[in-house]
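So, chain A:
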Amino acid sequence: MHITTLTSKKFLVAVAIGLIIVILLATVPLYSPGYTVVLLSSILMYIVLTVSWVIFSGPTGYISLAPAAFFGVGVYTSALLGFVLPLPVVIGIGGLVSFCLALLVGALTLRLRGIYFVMFTFGLVELILNFVLWWEVNITGTTGRVVPTVNNTTVYYLMLITFGILLLTAYLIRRSRFGLALQSIGQNEDAAAHTGINVTALKTIAFAISAFFMGAAGAIMATRWTYIDPRIAFNPLLSFMPVLMAIFGGMGQLYGPIIGATIFTYLEEFLITRFPYYYMLIFGIIMVVAILYLPDGLVGLIQRLWKRISERKYAYT
Partner candidate 1 sequence: MKHKVLAGSFVLVAVAVFLVGVSATNSLAKDKIRIGQAIALSGPLAGGVAIAGGRIYVMWVEEVNKNGGIYVKEYGKKLPVELIRYDDKSDIGTMTKLLEKLILEDKVDFVFPPWGTAWLYAAAPVANKYGYILIGGPGGALKLKELSLPYFFQVLNFSETQAPALADIFKEVGVKSVAIIYRGDLHGVEYGEAMVPYFEKRGIEVKMKKSYPPGIKDLSPLLKEAKSLGVDAFCAASYPPGGMLLTGQAIELGINFNAFFITVTPFSPNLYRDTFGKDVVEGVMGGGAWNAKTSPGAKEFVDKFVARFGMEPDYWGGLYYWSSLQHFQQAIEQAGTLDQKKIRDIMAKKKFNTALGPFWYDKDRYFVNHPGEIGQWQKGVFEVIDPGKKRTAPPLYPKPAWPKK
Partner candidate 2 sequence: MLEVSNIDTFYGKIQALWGVSLKIDEAEIVALVGANGAGKTTLLNTISGLLHPVSGTVEFLDKRIDGLKSHAIVELGISHIPQGRKLFPDMSVRENLEMGAYAKRVWKHRQETLDKVYEIFPILKERQGQLARTLSGGEQQMVAMGRGLMSRPRLCIIDEPSSGLAPLLVDEIFRIIQGLRDQGIGIFLIEQNVQQTLEIADRAYVLENGRVTLAGESKKLLQEELIRKAYLGL
(Lines give C-alpha, C1' and ligand atoms only; values in the text may rest on other atoms or scores of the structure.)
Protein backbone atom coordinates (compact mmCIF):
# COMPACT_ATOMS: atom_id res chain seq x y z
CA MET A 1 0.00 0.00 0.00
CA HIS A 2 1.15 3.49 -0.84
CA ILE A 3 2.13 6.01 1.84
CA THR A 4 -0.36 8.52 0.54
CA THR A 5 -3.26 6.10 0.73
CA LEU A 6 -2.16 5.06 4.19
CA THR A 7 -2.68 8.55 5.45
CA SER A 8 -5.65 9.32 3.27
CA LYS A 9 -8.93 10.23 4.86
CA LYS A 10 -10.79 7.28 3.43
CA PHE A 11 -8.37 4.85 4.91
CA LEU A 12 -8.70 6.50 8.31
CA VAL A 13 -12.47 6.25 8.04
CA ALA A 14 -12.19 2.57 7.18
CA VAL A 15 -9.87 1.94 10.12
CA ALA A 16 -12.18 3.87 12.41
CA ILE A 17 -15.20 1.89 11.33
CA GLY A 18 -13.24 -1.33 11.71
CA LEU A 19 -12.16 -0.35 15.21
CA ILE A 20 -15.68 0.55 16.26
CA ILE A 21 -16.95 -2.79 15.00
CA VAL A 22 -14.20 -4.65 16.86
CA ILE A 23 -14.88 -2.75 20.08
CA LEU A 24 -18.62 -3.27 19.73
CA LEU A 25 -18.19 -6.99 19.17
CA ALA A 26 -15.66 -7.42 21.96
CA THR A 27 -17.83 -5.71 24.54
CA VAL A 28 -21.16 -7.24 23.61
CA PRO A 29 -21.28 -9.70 26.53
CA LEU A 30 -20.80 -6.83 28.99
CA TYR A 31 -24.00 -4.97 28.31
CA SER A 32 -26.36 -7.01 26.22
CA PRO A 33 -28.72 -9.81 27.17
CA GLY A 34 -27.59 -13.43 27.09
CA TYR A 35 -29.18 -14.40 23.85
CA THR A 36 -27.31 -11.83 21.76
CA VAL A 37 -24.11 -13.64 22.66
CA VAL A 38 -25.61 -16.97 21.61
CA LEU A 39 -26.85 -15.60 18.30
CA LEU A 40 -23.60 -13.78 17.59
CA SER A 41 -21.63 -16.94 18.33
CA SER A 42 -23.69 -18.80 15.81
CA ILE A 43 -23.30 -16.00 13.24
CA LEU A 44 -19.55 -15.93 13.90
CA MET A 45 -19.40 -19.68 13.39
CA TYR A 46 -20.96 -19.32 9.95
CA ILE A 47 -18.69 -16.39 9.16
CA VAL A 48 -15.63 -18.45 10.12
CA LEU A 49 -16.81 -21.36 7.97
CA THR A 50 -17.61 -19.09 5.03
CA VAL A 51 -14.48 -16.96 5.13
CA SER A 52 -12.24 -20.00 5.53
CA TRP A 53 -14.10 -21.65 2.65
CA VAL A 54 -13.40 -18.57 0.53
CA ILE A 55 -9.68 -18.64 1.37
CA PHE A 56 -9.35 -21.73 -0.78
CA SER A 57 -12.37 -21.78 -3.06
CA GLY A 58 -12.55 -18.05 -3.79
CA PRO A 59 -9.31 -17.55 -5.72
CA THR A 60 -8.94 -21.07 -7.12
CA GLY A 61 -12.55 -21.58 -8.16
CA TYR A 62 -12.57 -25.10 -6.74
CA ILE A 63 -15.93 -25.59 -5.04
CA SER A 64 -15.31 -27.67 -1.95
CA LEU A 65 -18.17 -29.43 -0.20
CA ALA A 66 -15.85 -30.75 2.50
CA PRO A 67 -16.40 -28.16 5.29
CA ALA A 68 -18.65 -30.60 7.16
CA ALA A 69 -15.82 -33.15 7.21
CA PHE A 70 -13.33 -30.73 8.75
CA PHE A 71 -15.91 -29.23 11.08
CA GLY A 72 -16.91 -32.73 12.18
CA VAL A 73 -13.33 -33.70 12.86
CA GLY A 74 -13.11 -30.68 15.16
CA VAL A 75 -16.36 -31.69 16.87
CA TYR A 76 -15.04 -35.18 17.52
CA THR A 77 -11.74 -33.85 18.80
CA SER A 78 -13.71 -31.84 21.32
CA ALA A 79 -15.70 -34.91 22.35
CA LEU A 80 -12.64 -37.14 22.68
CA LEU A 81 -10.22 -34.73 24.33
CA GLY A 82 -12.55 -32.22 25.98
CA PHE A 83 -12.47 -33.93 29.36
CA VAL A 84 -8.70 -34.29 29.54
CA LEU A 85 -7.28 -31.12 28.00
CA PRO A 86 -8.04 -27.40 28.39
CA LEU A 87 -10.36 -26.05 25.73
CA PRO A 88 -7.92 -23.75 23.85
CA VAL A 89 -5.58 -26.72 23.42
CA VAL A 90 -8.46 -28.87 22.21
CA ILE A 91 -9.40 -26.21 19.68
CA GLY A 92 -5.83 -26.08 18.41
CA ILE A 93 -5.69 -29.84 18.10
CA GLY A 94 -9.06 -29.92 16.35
CA GLY A 95 -7.71 -27.42 13.83
CA LEU A 96 -4.47 -29.33 13.40
CA VAL A 97 -6.15 -32.68 12.84
CA SER A 98 -8.35 -31.07 10.18
CA PHE A 99 -5.27 -29.43 8.72
CA CYS A 100 -3.50 -32.80 8.40
CA LEU A 101 -6.58 -34.49 6.97
CA ALA A 102 -6.83 -31.71 4.40
CA LEU A 103 -3.15 -32.08 3.47
CA LEU A 104 -3.67 -35.77 2.87
CA VAL A 105 -6.91 -35.34 0.96
CA GLY A 106 -5.54 -32.38 -0.97
CA ALA A 107 -2.40 -34.15 -2.09
CA LEU A 108 -4.52 -37.06 -3.26
CA THR A 109 -7.32 -35.29 -5.03
CA LEU A 110 -6.59 -31.78 -6.12
CA ARG A 111 -5.92 -32.98 -9.64
CA LEU A 112 -9.68 -33.42 -9.92
CA ARG A 113 -11.34 -30.39 -11.43
CA GLY A 114 -14.77 -28.88 -11.75
CA ILE A 115 -17.74 -30.99 -10.81
CA TYR A 116 -15.54 -33.98 -10.07
CA PHE A 117 -13.81 -32.14 -7.27
CA VAL A 118 -17.18 -30.98 -5.94
CA MET A 119 -18.47 -34.53 -5.92
CA PHE A 120 -15.33 -35.92 -4.38
CA THR A 121 -15.42 -33.56 -1.44
CA PHE A 122 -19.08 -34.31 -0.93
CA GLY A 123 -18.40 -38.05 -1.04
CA LEU A 124 -15.61 -37.58 1.46
CA VAL A 125 -17.99 -36.16 4.05
CA GLU A 126 -20.43 -39.02 3.60
CA LEU A 127 -17.63 -41.60 3.66
CA ILE A 128 -16.24 -40.28 6.93
CA LEU A 129 -19.74 -39.99 8.40
CA ASN A 130 -20.70 -43.54 7.54
CA PHE A 131 -17.36 -44.96 8.55
CA VAL A 132 -17.39 -43.25 11.95
CA LEU A 133 -20.98 -44.39 12.40
CA TRP A 134 -20.05 -48.00 11.68
CA TRP A 135 -16.99 -47.77 13.88
CA GLU A 136 -18.93 -46.36 16.83
CA VAL A 137 -21.78 -48.86 16.52
CA ASN A 138 -19.73 -51.96 15.93
CA ILE A 139 -16.35 -51.31 17.52
CA THR A 140 -16.98 -48.98 20.43
CA GLY A 141 -20.60 -50.06 20.85
CA THR A 142 -22.19 -46.64 21.08
CA THR A 143 -23.05 -43.81 18.77
CA GLY A 144 -23.28 -40.82 21.00
CA ARG A 145 -20.65 -38.97 22.93
CA VAL A 146 -20.96 -36.35 25.62
CA VAL A 147 -19.04 -33.13 25.12
CA PRO A 148 -18.01 -31.02 28.12
CA THR A 149 -19.83 -27.70 28.03
CA VAL A 150 -18.57 -24.21 28.75
CA ASN A 151 -20.52 -21.01 29.25
CA ASN A 152 -21.85 -18.99 26.33
CA THR A 153 -19.54 -16.02 26.81
CA THR A 154 -16.47 -18.25 26.57
CA VAL A 155 -17.78 -19.79 23.38
CA TYR A 156 -18.40 -16.32 22.03
CA TYR A 157 -14.92 -15.00 22.79
CA LEU A 158 -13.22 -18.13 21.48
CA MET A 159 -15.18 -17.80 18.26
CA LEU A 160 -14.41 -14.09 18.05
CA ILE A 161 -10.68 -14.71 18.51
CA THR A 162 -10.75 -17.47 15.89
CA PHE A 163 -12.53 -15.06 13.58
CA GLY A 164 -9.91 -12.38 14.23
CA ILE A 165 -7.02 -14.71 13.45
CA LEU A 166 -8.82 -16.00 10.40
CA LEU A 167 -9.49 -12.50 9.12
CA LEU A 168 -5.84 -11.56 9.52
CA THR A 169 -4.75 -14.77 7.79
CA ALA A 170 -7.17 -14.23 4.93
CA TYR A 171 -6.06 -10.62 4.53
CA LEU A 172 -2.37 -11.53 4.52
CA ILE A 173 -2.94 -14.34 2.02
CA ARG A 174 -4.83 -12.02 -0.32
CA ARG A 175 -2.01 -9.53 -0.29
CA SER A 176 0.85 -12.01 -0.54
CA ARG A 177 2.59 -13.69 -3.46
CA PHE A 178 0.88 -16.84 -2.29
CA GLY A 179 -2.53 -15.25 -2.79
CA LEU A 180 -1.56 -13.98 -6.20
CA ALA A 181 -0.41 -17.45 -7.20
CA LEU A 182 -3.72 -18.93 -6.02
CA GLN A 183 -5.52 -16.33 -8.09
CA SER A 184 -3.54 -17.29 -11.15
CA ILE A 185 -4.43 -20.94 -10.59
CA GLY A 186 -8.07 -19.94 -10.66
CA GLN A 187 -7.60 -17.97 -13.90
CA ASN A 188 -5.69 -20.64 -15.77
CA GLU A 189 -4.20 -23.57 -13.96
CA ASP A 190 -2.05 -24.82 -16.84
CA ALA A 191 -0.59 -21.41 -17.51
CA ALA A 192 0.15 -21.01 -13.80
CA ALA A 193 1.98 -24.31 -13.79
CA HIS A 194 4.05 -23.19 -16.78
CA THR A 195 5.19 -20.03 -15.02
CA GLY A 196 6.85 -22.20 -12.41
CA ILE A 197 4.16 -22.16 -9.69
CA ASN A 198 4.00 -25.44 -7.80
CA VAL A 199 0.28 -25.69 -8.35
CA THR A 200 -0.42 -28.82 -6.33
CA ALA A 201 1.55 -27.70 -3.29
CA LEU A 202 -0.09 -24.27 -3.20
CA LYS A 203 -3.58 -25.62 -3.59
CA THR A 204 -3.00 -28.22 -0.91
CA ILE A 205 -1.65 -25.68 1.56
CA ALA A 206 -4.54 -23.28 0.96
CA PHE A 207 -6.98 -26.16 1.35
CA ALA A 208 -5.34 -27.16 4.63
CA ILE A 209 -5.29 -23.62 6.02
CA SER A 210 -8.98 -23.30 5.33
CA ALA A 211 -9.58 -26.71 6.95
CA PHE A 212 -7.70 -25.61 10.08
CA PHE A 213 -10.24 -22.90 10.84
CA MET A 214 -13.19 -25.14 10.09
CA GLY A 215 -11.84 -27.73 12.52
CA ALA A 216 -11.29 -25.08 15.17
CA ALA A 217 -14.87 -23.82 14.70
CA GLY A 218 -16.14 -27.38 15.09
CA ALA A 219 -14.19 -27.91 18.30
CA ILE A 220 -15.68 -24.71 19.75
CA MET A 221 -19.28 -25.29 18.69
CA ALA A 222 -19.34 -28.87 19.94
CA THR A 223 -19.27 -27.53 23.48
CA ARG A 224 -22.69 -25.98 22.88
CA TRP A 225 -24.28 -29.25 21.84
CA THR A 226 -23.58 -31.45 24.88
CA TYR A 227 -24.29 -34.59 22.96
CA ILE A 228 -23.01 -35.50 19.51
CA ASP A 229 -23.21 -38.44 17.18
CA PRO A 230 -21.73 -38.87 13.68
CA ARG A 231 -24.87 -37.62 11.94
CA ILE A 232 -24.79 -34.44 14.01
CA ALA A 233 -21.05 -33.86 13.74
CA PHE A 234 -20.80 -34.48 10.00
CA ASN A 235 -24.06 -32.79 9.03
CA PRO A 236 -23.82 -32.16 5.25
CA LEU A 237 -25.82 -28.97 5.77
CA LEU A 238 -22.62 -27.44 7.11
CA SER A 239 -20.94 -28.13 3.77
CA PHE A 240 -23.59 -26.37 1.78
CA MET A 241 -24.18 -23.36 4.00
CA PRO A 242 -20.73 -21.76 3.50
CA VAL A 243 -21.05 -22.14 -0.27
CA LEU A 244 -24.50 -20.57 -0.32
CA MET A 245 -23.44 -17.79 2.01
CA ALA A 246 -20.34 -17.02 -0.03
CA ILE A 247 -22.26 -16.88 -3.31
CA PHE A 248 -24.98 -14.84 -1.61
CA GLY A 249 -22.44 -12.37 -0.27
CA GLY A 250 -20.20 -12.33 -3.32
CA MET A 251 -16.67 -13.59 -3.37
CA GLY A 252 -14.70 -10.76 -5.00
CA GLN A 253 -13.99 -8.96 -1.74
CA LEU A 254 -13.12 -10.19 1.73
CA TYR A 255 -16.14 -8.49 3.24
CA GLY A 256 -18.53 -10.25 0.82
CA PRO A 257 -18.62 -13.60 2.60
CA ILE A 258 -18.81 -11.85 5.98
CA ILE A 259 -21.85 -9.83 5.01
CA GLY A 260 -23.31 -12.85 3.23
CA ALA A 261 -22.97 -15.13 6.24
CA THR A 262 -24.28 -12.47 8.64
CA ILE A 263 -27.37 -11.59 6.65
CA PHE A 264 -28.06 -15.20 5.71
CA THR A 265 -27.91 -16.40 9.32
CA TYR A 266 -29.87 -13.48 10.70
CA LEU A 267 -32.51 -13.75 8.00
CA GLU A 268 -32.89 -17.44 8.63
CA GLU A 269 -33.25 -16.89 12.34
CA PHE A 270 -35.82 -14.18 11.74
CA LEU A 271 -37.91 -16.32 9.39
CA ILE A 272 -37.65 -19.46 11.45
CA THR A 273 -39.02 -17.72 14.53
CA ARG A 274 -41.62 -15.49 12.87
CA PHE A 275 -42.91 -17.91 10.22
CA PRO A 276 -41.98 -21.40 11.46
CA TYR A 277 -44.39 -23.11 9.06
CA TYR A 278 -43.52 -21.05 5.98
CA TYR A 279 -39.89 -20.31 6.65
CA MET A 280 -38.49 -22.59 3.94
CA LEU A 281 -40.90 -21.22 1.36
CA ILE A 282 -40.01 -17.59 2.07
CA PHE A 283 -36.32 -18.35 2.39
CA GLY A 284 -36.35 -20.26 -0.89
CA ILE A 285 -38.08 -17.42 -2.70
CA ILE A 286 -35.56 -14.95 -1.31
CA MET A 287 -32.70 -17.16 -2.51
CA VAL A 288 -34.10 -17.45 -6.03
CA VAL A 289 -34.91 -13.77 -6.30
CA ALA A 290 -31.53 -12.77 -4.87
CA ILE A 291 -29.64 -14.88 -7.38
CA LEU A 292 -31.77 -13.57 -10.24
CA TYR A 293 -31.29 -9.93 -9.40
CA LEU A 294 -27.90 -10.02 -7.68
CA PRO A 295 -25.79 -12.35 -9.81
CA ASP A 296 -22.61 -10.97 -8.22
CA GLY A 297 -23.93 -11.26 -4.70
CA LEU A 298 -24.29 -8.47 -2.19
CA VAL A 299 -20.80 -7.23 -3.03
CA GLY A 300 -21.99 -6.51 -6.55
CA LEU A 301 -24.99 -4.65 -5.18
CA ILE A 302 -22.83 -2.56 -2.85
CA GLN A 303 -20.42 -1.73 -5.65
CA ARG A 304 -23.27 -0.72 -7.94
CA LEU A 305 -24.88 1.39 -5.21
CA TRP A 306 -21.58 3.05 -4.47
CA LYS A 307 -21.04 3.81 -8.09
CA ARG A 308 -24.45 5.38 -8.36
CA ILE A 309 -23.88 7.46 -5.25
CA SER A 310 -20.48 8.69 -6.38
CA GLU A 311 -21.75 9.39 -9.90
CA ARG A 312 -24.56 11.47 -8.51
CA LYS A 313 -22.08 13.33 -6.36
CA TYR A 314 -19.95 14.15 -9.37
CA ALA A 315 -23.00 15.10 -11.38
CA TYR A 316 -23.98 17.73 -8.85
CA THR A 317 -20.55 19.24 -8.38
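How were these candidates chosen? In short, all candidates are chains of the complex that A comes from, given by their letters.
We take it that a residue touches a chain if its C-beta (ideal position, glycine included) is under 8 Å from a C-beta of that chain, and two chains touch if they have at least 3 such contacts; residues count from 1.
Predicted model only: the values in this text are computed from it and were never measured.
Touch, as defined above, links chain A to just one of 1 or 2 in this complex, and that is 1. The touching residues of chain A, counted against candidate 1 in their complex, run 5, 10-11, 13-14, 17-18, 20-21, 24-25, 28, 32-36, 38-39, 42, 130, 133-134, 136-138, 141-144, 146, 149, 152, 221, 224-229, 231-232, 235, 237, 253, 255, 258-259, 262-263, 266, 269, 272-273, 276-277, 279-280, 299, 302-303, 305-306, 309-310.
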